[in-house]
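The structure appears below as structure tokens.
Only one protein chain is missing from this complex, and each of the others stays in its spot.
Per-chain residue numbering starts at 1, and chain names A, B and C are given in the order in which the chains are listed.
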Amino acid sequence: MVPIEYYLLLSAAVFCIGVFGILTRRNALLFLMSVELLLNAANINLVAFSRFHGNLTGQTFSLFTLALAAAEVAIGIGIVLVLYRNFDDVDVTEATTMRW
Amino acid sequence: MAALPFELAPAIAALPFVSFLIALLVGAFAPRLLPKGGAIPGILATAGSLLLSIWAFVAVSGSADGMYHEYITWVAGAGEATLDLHFGILLDPLSTMMLIIVSLVALLVHVFSLGYMNDEGETGLPRYYAGLGLFTASMLSFVFANNLLMAFMFFELVGLCSWLLIGFWFREEGPPSAAKKAFLVTRFGDYFFLVGVVGVLATFGTSMFVGSENMEAFPHIAEQVLAGEGAVEVTTFLGFEPQAWFAVLGLLILGGVVGKSAQFPLHTWLPDAMEGPTPVSALIHAATMVAAGVYLVARIYGFYALLPQVLAFIAFVGGFTALFAATMGVVKKEIKQVLAYSTISQYGYMMLGLGAGGYVAASFHLLTHAFFKALLFLGAGSVIIAMHHNENMWDMGGLKEKMPVTYYAFLSGSLALAGIVPFSGFWSKDEVLYEAFVHGLNSPLLLGAYAMGLLAVFFTGFYTFRMVFLTFHGEPRTDTARDPHGVGWNVKFPLAVLGILAAVTGLVNMVPVQKLLGVEGIDFLHQWLDAGPEVLSAHHYSTLTHDFAHYTAGTIGSADLTVLLSAGVSLGLALAGAGAAWLLYDVPEPVRHTDRLGRIKTVLFNNYYQDEFQVWLAQGVTLPVAKAADKFDQGVIDGVVNGASSVSLFGGSRIKRVQTGVVSNYAFLLTTGLIVLLVAFGIMGGWF
Amino acid sequence: MWIEALIAVTLLSAFAVFLSPDGAAGKLAFALSLLPLAGSLWMYSTYEASGNALLAGSELAFEETFQWVVAGDYALQWHVGLDGISMPLVALTTVLTSLALLASWTPIDERQSQFYGLMLFLEASLLGVFSALDFFVWFVFWEMVLVPMYVLIGVWGGPRRKYAAIKMFVYTNLASLVMFIGFVALVFGLGDVNSFDMPTVAQALRGGELGSLGPVGPDALKVAAFVAMFAGFAVKVPVVPFHTWLPDAHVEAPTPVSIMLAGVLLKMGTYALLRFNFTMLPGVAQDYATIIALFAVVSVIYGAMLALAQSDLKRIVAYSSVSSMGYVILGLVAYSLYGLGGATFQMIAHGLISGLMFMAVGVIYNTTHTRMVSDMSGLASKMPFTVTVFVAGAFGYMGLPLMAGFAAELFIFLGAFQSTVLASAPLFTAAAMFGIVIVAGYLLFAMQRTLFGPFEVETDYEVGHAAFHDVAPLVVLILLVVALGVDPGIFYDMIQNAVDPLVKTAGGGA
Partner (left out) sequence: MSVDRGGRDADVDDRSRKWPGVAAIALFVVLAAVFVGAPFGDAAGGFEGDAGITASIGYSMFNIDAPDAIPSEGFLVSFILIAVVLDAALDGAVMLATREEEDERSPGLASDATDRGPERVPSTDGGRPVGDGEEVDD
């Protein structure tokens, strides 16, 4: 039985890659991809612990999260579309008008 | 029957107050209804209170214990230790005498005002007569007050009325500022007086002048405490011994007296008070209000007699003021200014008398001075009417033929003021000087005061007759002086009455005659002031000054010799002064001899720069300090408050920089925040 | 039932006036304000209570207590009642509000209904402050007073009204926070007291049941709470270092609001000081008497000196309020019967007299449209009646005998002079008494420059007689001031009755 720490490290790695993606990328679409990574990292954790505790809830919940990710992407792309319309560019660093 | 006048005693003050209300209310709403602009109610009221005063005078002399004392509780202190505050009436020889003086002079001034104000077509008469009414009411209430607190309250009300009346012609610049100055200077004195009153109430638990069934008089308590059989113990403050603490209280009350009676440091307001109408000067600044201070000291003389240092101080201030003011009176141009300085000087004599243990002498001089000084002011008033309100003596001259009644009345007043034998001034001033001289032989300070007083006699004689000769004698120097504007009966009648009084009142207490010729029983005033209750009587005071202030009467040679000597010296000096004035000024074309004094004249003319000094104190010191305080307040304290707000504004503007608008920055902040939190919890929770 | 009725009627009339049309708002408001006035006067006539509200063994007038809300183990009650200290203040509030409403017919000419609604709302909250005996009820009313004041100054005020309104609101609110912390710390310090009822807390504190709160021991807690509460109330009084909001608020506020601010709002501070600091923590008050007396004397002299340097009539009267309130603090700290009684009486006297002075300055402002002393002179010839009342008010302020000002100041001086609590009390009293000379100084100086001398006014408005409804309140106030001066017993007897138990237990001398 593979010790659970490996899975956790794997999910932490995937999570940090996602975070790095958000922090550096300037294209809104790539933002969404990075967010996907974050969610999948969480899924790895869920399944790992479900297997670890022998409890099905974890896996079902990861299913739930996958669906949620899909919903999130739908909305995300909608927003990116509007972003493009208003700022003619999906560059995140352009849309800086929402501030004091 | 004797009780009736005492029930009516409050009416003495109530009548003028009613006339005040009538003048004020009817004047404000229905001026036409008011006869003669409010003069008639005023005259009736003062006449009424004069009659009641005389009736009270007679009743007091007839009554058993020689006084009538009735009081009501103004504020009852709850709990047992607290003191109650009272209003009350005390009719005894001294107060009834003063009541008569005040109401008589007030009546005559009201009559005179008909001529001075009504006939001259003044506007705002209801306000004038309301002011006079309120003044007379408060002065009479002050006179028959039975405790120090009530005395203080009416002392201040009288100050208010003098402010109202000095500033009567408020449309010009002069009178309002003179009124303000008068009120402020007397208020400064009243500050000390109030501290004294509170001190007396705190120390003795009562401020009564005379004891009653459940309350002792504070002078009597003081006497018992100092005499040692202190049945009643008093609380002294600031760690003083009773003797020292009583001296402090005496000096504090003296502050008010010096302010109101225009003695040395606080005298500058009186000459400026001449801005008010002349009847006001006659009533307030000659006879009554200025006398309030001296009357107050006489009223609680039982307390002052116990304090030798304070008595010496009073004598010295009195003597110095007498000389100081007399010298200034010599160089003045306006007739009212001369009289103003003469008033200050004469009150200096009364203080000298009181300080030297001459209680009867001072009261006598208070009595005579009230009459002849009121006479002189009214005389000056009639001269001013004649000269169409020009007060400069150098524009007058030769009015003797045109205004005989005024001239002879004025002459009688001047003779009294200078202290020439048959006239009242001589008897009272001589007795004051005699007392000072006699007691002075045993205490050098009194002798110094006596010397100053004596020297002042010469100057008094000089400036009085300089005034008379410049105004009435010689050739008329201006055409208004040639045919002066006539004056009616309402001017001449008061002058005549006061003229006779100025000549006659001396007979009331011719002590030197009694001593030299051995004619017993003609010192009526002395006996009168002895007729009152034991604790307020004149001989009791002399025993007190003897026991506590160690005043003993010394003599040169035999007793008769000293009387003759002092009377002769003072008469001689007065005659010398008059003669000098006669020599210099009784010429057809008098010349300004005082110019020969050169620089001394400028100093004297500018009243030793006292005025400038006090104005500088107000303008040059207090105002800049106030402005500096205001600048400090706006700058520093308000600055701190505004500073606090600007700090928060500045902080806000810096912190809002964090909100750059770029999403990545926010994500970055989120992540770092998460890391920091994780690490913190890790350390706290011991994960690592 | 009576106090609730009084407050309810005022609130209802406030809403009624809010909804009324602008034209009739003024008259309706004044008419409705007569109800609480009549109510309070009737309460005064049928008033019979004895002892201090906060001390044991006192039975209060119109006392009501019923459960309001239970928060955890702390029960908050609606506890109201009047004693000798609060009854005069309630009467003062109703009288001043009615007169202020009457005096606002001329100056207030836009959004009248809101203005009058807010004024009545202000009156309701003031009545609440003076009659509440449970800390939370009291604090609710205390904060409720601020809201209408902010709006009244902020909307109808002068040119710099926003600055003044914000400054007042933030300054006073911060102070209330500090005071709140102080009191609540005390209550939590009292372990077994689980209610915020002021009498119970007071009796517990005086009984010495104060435990420690966390690291802070009972004595340190007492001093800290005292200082916090004193600082909180000192801003409202105002005591000198915290006074800078008052002149700005007064200068920018319209006349009727100034009357309420000077007349009643300043008394909230001193009333609270008497109720909280000087009743609940007498020990601390007496230990630090010298410092507090120093604050008082500085307030008197410094306030009066500032007034001397002002050139705006309203600022002069505002600073002189600071000076008069300094006397109240001196009276309180003296801890003698005349001291505390005089302080309470000075609250009433100063309320009437400062209300009168602001009203008079307001009437002058309505006709000449300037308050600058240098801009006008010789008003007496043009406005004789108003000037007479102004002069009478000024002399009342200076403490002319037979007027309320003198009676109050005399009691305070008497009390402070004999105070055994204050070290070298006579010196403090004498120093504070010098204020009466400076007051006379600047008031006479201002009057001479504005009222007397030849008539000329910078602004070219036609200066004529003031309207009747402007002068009527002035006359009413003058009569009240003289009546209280001639016979202080009207209020002073009940005040003494309420203050006596305080002095006996604290031991401050006559």
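FYI, a contact is a pair of C-beta atoms (placed from the backbone, for glycine too) under 8 Å apart; a residue touches a chain by one contact, two chains touch by 3 or more.
All figures in this text were calculated on a predicted structure; none of them were measured in a lab.
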In the full complex, displayed partners of the excluded chain: A, B
Residue among B:587, B:644 or B:675 touching the omitted chain: B:675
Residues of subunit B (touch criterion as defined above) contacting the omitted chain: 660-662, 664-665, 668, 671-672, 674-675, 678-679, 682, 687-688
Positions on subunit A where the hidden chain makes contact: 1, 3-5, 8-9, 12-13, 15-17, 19-20, 23-24, 26, 51-54, 56-57, 60-61, 63-64, 67-68, 70-72, 74-75, 77-79, 81-89, 93-94, 96-100
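Definition applied: only the chains that are shown with their structure count from here on.
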Chain closest to the middle, measuring from C-alpha centroids that were averaged per chain: C
Computed distance of Cα centres, subunit B from subunit A, in Å: 97
Residue numbers on subunit B that touch subunit C, as the complex places them: 28, 74-79, 81-83, 85, 149, 152-154, 156-157, 160, 163, 167, 170-173, 175-177, 179-180, 183-184, 187-188, 191, 194-195, 198-199, 201-202, 235, 237-238, 618, 622-623, 625-627, 629-630, 633, 637-638, 641, 645
Subunit B partner contacts - residues on subunit C that touch it in the complex: 167, 170-171, 241, 243-245, 302, 305-306, 308-310, 337-338, 378, 380-381, 385, 395, 398, 400-402, 406-407, 410-411, 413-414, 417-418, 424-427, 429-430, 433-434, 436-438, 440-441, 444-445, 447-448, 451-455, 487-489, 492-493, 496-497, 500, 503-504, 509-510
Complex contact set, residues of subunit A against subunit B: 19, 22-24, 26, 31, 92-93, 95-100
